[in-house]
Structures are given as C-alpha cells and as structure tokens.
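A protein chain is absent from this complex, but the other protein chains hold their places.
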Amino acid sequence: MTRVLLTGFEPFDGAALNPSWEVARLVAEQPPAGMEVTPVRLSCVFGRAAEELRTAVRGSDPDVVLCLGQATGRPDVGVERIAVNVDDARIPDNAGRQPVDRPVVPGGPAAYFAALPVKACVAAVREAGLPASLSHSAGTFVCNHVFYALMHLIATERPPTRGGFVHLPALPEQVLDRAQPSLPAATAAHAVRALLTASTRPTDLRTPEGTAH
Amino acid sequence: MTRVLLTGFEPFDGAALNPSWEVARLVAEQPPAGMEVTPVRLSCVFGRAAEELRTAVRGSDPDVVLCLGQATGRPDVGVERIAVNVDDARIPDNAGRQPVDRPVVPGGPAAYFAALPVKACVAAVREAGLPASLSHSAGTFVCNHVFYALMHLIATERPPTRGGFVHLPALPEQVLDRAQPSLPAATAAHAVRALLTASTRPTDLRTPEGTAH
Amino acid sequence: MTRVLLTGFEPFDGAALNPSWEVARLVAEQPPAGMEVTPVRLSCVFGRAAEELRTAVRGSDPDVVLCLGQATGRPDVGVERIAVNVDDARIPDNAGRQPVDRPVVPGGPAAYFAALPVKACVAAVREAGLPASLSHSAGTFVCNHVFYALMHLIATERPPTRGGFVHLPALPEQVLDRAQPSLPAATAAHAVRALLTASTRPTDLRTPEGTAH
Partner (left out) sequence: MTRVLLTGFEPFDGAALNPSWEVARLVAEQPPAGMEVTPVRLSCVFGRAAEELRTAVRGSDPDVVLCLGQATGRPDVGVERIAVNVDDARIPDNAGRQPVDRPVVPGGPAAYFAALPVKACVAAVREAGLPASLSHSAGTFVCNHVFYALMHLIATERPPTRGGFVHLPALPEQVLDRAQPSLPAATAAHAVRALLTASTRPTDLRTPEGTAH
C-alpha cells in the first residue's frame, strides 16, 4: 500500500470554496487502487501553511506528498516543475500577511525541482481523457511557498519521498459570470487519481513539454 | 408538455466528437420536467444543415427550437443574441464548401435577434451553478448559418415558436494538450436543461449583460 | 479631394485618454494623400454622441465617415462589420446613463452592415505592416450605439456615403501594469491612414476573414 499525503487549501481572497480542498477530499474518499490517501487542509497563510505541512509529513510518513492549489484562469491541470525561494504576495493572505521579496527558507537554494516524474504525471492525466500541462512557475504566493517548503523538507530530511505540486482550474460555481475556464471537482478528482498512480513510476518520460518563453 | 427540438452538429475539422451532439443526446435522454426533447444531428455543411433543420422543425412542430454548437476556446455556455446574414468560412465545411461573403438567405434582413428570453436563459444556467454569458456574435461559419436560417424560418412561417442558439465549450478530451477551456458533456447537459426550462418564460429579465466592444 | 469625417471619443470610465480621439487628431494633422480629414470628438454618452455625429455629418457633407473607438484588450485594429440595434451598458456612460436592452433606433432593423469595403480595409492595414482583423461585434455600449446611428443615417438619408467603425487597442500608457495589449497612437494613426485610403475602393476583396463562433 502506497501512503499518500494529499493537501488542499482553505478558501482565500473572499471565496467560499477552494477546488484544491474539494478535490483532495474526493480523492481521499475514493483513492486510486493500491493507495491510501490522507487529506490535509492547509491554511492559506505564509509560514503557517508550511508548518502544517511539515507536521503532517512527519506524522504520517508518506511515500508521496502531493499538494494541490487553485489557479483561477488556468484551463487545465498544471503539474508544477519548479519551486522558487521567494514570497511576493499581491494580496494579503488569510492572516493579513503580505510578504514581498522574502525567501521561503533563508539561505535555501534559489529553486528546487519537483520530486515527481512530472511528464509521466501529465501524460497520465491526458490518458484519463482530461487536459493537463507542465507549468514552469507556481507563482509567488502561498502555493509556491508550500511547494518550496515541501521540496526543502524532502531534500533535507526525506530524500526518497516523492513530492510535488499541482494547480487546478477554478470550479464552475466560482466563475459563473467571469468568463474564466473551470472544471468540476469530480472531473479534477478523476485527473488527480490518474496523476497519483503515475507519481510512483521509477523513471520519467522524455517528451517535450517545455515552453518557448 | 412542451415540445423541444434540440439540435447538435456532427464533428468537423477532423474532430472525433462534437460536444453539441453529445450534449443534445444526454438532454434528450433525461429531459427537464414537463418537456419532451427530440434530438436531431445536423450535418456540418452550409445549406444542407439549414435544410435538415427546416425539415425537422416542420416535421415535429416544436414549441422551442434550440440549436447547439461547439465553440472551442470559449470557457462558458454562450447564449447567442443575434444571427447575421452572412456566410464567411475560414475552413471548408464537411462537404468541402467554403462560402465567403454570401448571404445565408438572399434578400433577408441583415440580422435577427434570438426568439428566446436570452438573459433569463443566462441567469438560469448560473443559478444551476454553471458559468454562462450572453454572446453578441455566433461567428460566420455553419453555426451562425443554422441560427440565421432558424430565425428566418420562425419569422416567416412560425412566429410564436421560441428559437435560439447556444455555444458550448470544447469537451475535455478534445483539448488534452491544447491549453483551452473545456466542460464535460454531463456538466454542459446540466446547463442546457436549466436553460431550456427558462426558454419558455413569457418575459425576459432586464439585467446588463452587454459588452464594451 | 475626398472629404472624410473622422470621429473619436472623449475618455470614459475614469480614463485620462481615449486612443480614438488621439488617433483622430493625428490623422487629421497628417491626412492621407487626396483626403481632407475633419476630426470630431464625440461625447461618450448614449443619445448625445449620436446627435453630435448627425450634426457633424449634415454640416460637413463627407464622402466617408469613419468612427473610431477604444477596445481595451484587443491586440489589433478591428474593422467592424455589423452594427446592432441594441444598447446594453455594463457601466454608466459619462452622463450616468446605463440603458439596458433598449433599441438605438426604435423600429429600426436589427442590424446594419458597414458601408465600407471592410476586407480591403483590413488588407490595407496589414499591407502597411500593422495587425488588423475583421470583427463581428462592436459590443453594445456607446461605440455600437454611434455605429448603428451612423449606418441608420446613411441608409435613410445619404445612401452613397461610405461609413463604418474601427476599434483601436489601448494606448501603452493606459495599460502600464495591466498585462493588456496596446499600440502607440502614432502606430494606430498609420494604420488608420492606410485604412482610409482603401475605404473608397469601389468593390471589396473576397478573402475569408470570418470566425468559427
């Protein structure tokens, strides 16, 4: 049995829902074959979210840690390739904090690559009939903050653990009149299940998924 | 019992599916309360599609005619407000025809407004939890062609009939690696059911749904 | 000498500039060969703008009337093909008026086509090295209002007059931090000069410039 820790965020910026948490719950209720999924809801707060994540990882000793986040405006499931060591918030987080140009981990490297076979993950979602892409920036808000904190934890304390971050489109009910892409939670959960199954592959695929700029 | 004629198109431009026909079938299988829905699949061919539509309307004597079409790139359910009297095809249709700057109906008016309470229809989709908007152009390909032909038929032969056109986003399986918005067929069908229920309202809402340009 | 009436709008929605008026002035200062260009600045007010336009047309007896408007978010010079008989304002105009679902001209036809060789106009801008496209909706705010009023005036009082509407991207200084496309006023003026030269062609081109939806 593969132990998976699957995190989502609480709603932020005045929203009532966050697709990342809705999807984490659905996947935990019906996990992929051979996987045991523990869902954890993180605060949308710099520092606190990373602390909650570290506590959960140390407590549950997972084989795979996948963090989910919301990416309003994106049309597909975005597998993040790289976490950067900077917090730069355009809006305050749920505790009113708005760090600008501060490192996630003082003294840490500029960036970490995801510890996932990211291209196999993208391919697995597409094979499940759902749109996915590789992303080269997770932004500089709490999502990237948690992603970087996770990769730092894995690099310094738990090298064999698989870990990464996936951005999900908004839920349809979040963009009723906003002309933004969306995917229903059940659809996104189906994609995340396929992705988790690929997350333990020993090697990645070598398919071009880069961007020109 | 309200009699509804619901049309979708066959796939075009090399695609394997067309969301409009997938959704028309789903809605016909589970129609809204008090409605009897006859699904008709139209050819994606200038002229022929309009002829198939006229035959179906005359044969089934519907109270409401709703034509569905595919709008790859759009993120939401788009209720079309106006049909224009011009064919201007960027690509050949399924019979290889590519009319440029030809009227749908020679001598017909420049445009017809939809014979639907379009704003109530938009509102009904949103109340069902799904994103919708009012659109002021159905393009100049076979979708607009059929829409104009429908409105001309209603204006000249069947004034009391309700009629209009709705564009649907691509299906997820159509845009696996294309960074385009999508909605699953079942989700879009749920939206169309809500919309049909509003289509027979005697008056429309007066809410601003216009565009600046 | 061809007499051209070229209109632009005053700024609206809190902006300091409107590219349409900046460009109208630049073109009038340096008109295309063989053309005399009278610039007129219209109020961004439903009703009043149409009245100002009618007064200017009757007073200057032009061969060509071209109205310019601002289309923030569009990347290129957009030649409008069709004006629709509806006002539907999302925001108040400069006099605080916000009509919803009212005809521009009660009893007028649903739409008018532009009285311009629109495809030759698009081609002329591109030949001048600048991006252009044909647009099938001028929206439902004051731009479309003026466009429809112009076409109604020409249809009912001045059939031989050429007339149409062109949307311009925002100015760079309007979108400093907004991630929106823009074109400098001098660049847009260069495009409008090329377009005006094509506006008097006796026949249009027959090139596909339609849209799928």
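Chains: A, B and C, in written order; residue numbering restarts at 1 for each.
What we mean here is this: contacts are C-beta pairs under 8 Å (C-beta built on N, C-alpha and C of every residue); 3 or more make two chains touch, one makes a residue touch a chain.
A quick note: this is a predicted structure, and the numbers were derived from the prediction, not measured.
**Student:** So there's a chain missing from this view; which of the remaining chains does it actually touch?
**Tutor:** A, C
**Student:** From the list A:G34, A:G59 or A:P109, which touches the chain that is not on show?
**Tutor:** A:P109
**Student:** Tell me which residue among A:A71, A:A149, A:L176 or A:L195 touches the hidden chain in the full complex.
**Tutor:** A:A71
**Student:** Which listed residue, C:P11, C:G47 or C:P184, touches the chain dropped from view?
**Tutor:** Reading the full complex, the residue touching the unseen chain is C:P184.
**Student:** What does the interface between chain C and the hidden chain look like in terms of residue numbers?
**Tutor:** Interface with the chain not displayed, on the chain C side: 75-76, 126, 129-133, 172-173, 175-184, 187.
**Student:** If the hidden chain were put back, which residues of chain A would touch it?
**Tutor:** Looking at chain A, the ones touching the missing chain are residues 69-74, 78, 81-82, 84, 86-91, 98, 100-101, 109-113, 119, 136-141, 143, 167, 204, 206-213.
Methods note: only the chains that are shown with their structure count from here on.
**Student:** Can you identify the chain nearest the overall CA centroid, using each chain's own CA centroid?
**Tutor:** B
**Student:** Where centres are the averaged C-alpha coordinates, which chain has the largest centre distance to chain C?
**Tutor:** A
**Student:** Please work out the Cα centroid separation of chain A and chain B, and write it as a whole number of Å.
**Tutor:** 37
**Student:** As a quick test, compute the distance in whole Å between the mean CA positions of chain B and chain C.
**Tutor:** The mean C-alpha positions of chain B and chain C differ by 30 Å.
**Student:** Using CA atom averages as chain centres, what separation in Å is found between chain A and chain C?
**Tutor:** The answer is 46 Å.
**Student:** Two or more other chains in contact with one residue: find those residues in chain C.
**Tutor:** If we look for residues of chain C contacting two or more partner chains, we find none.
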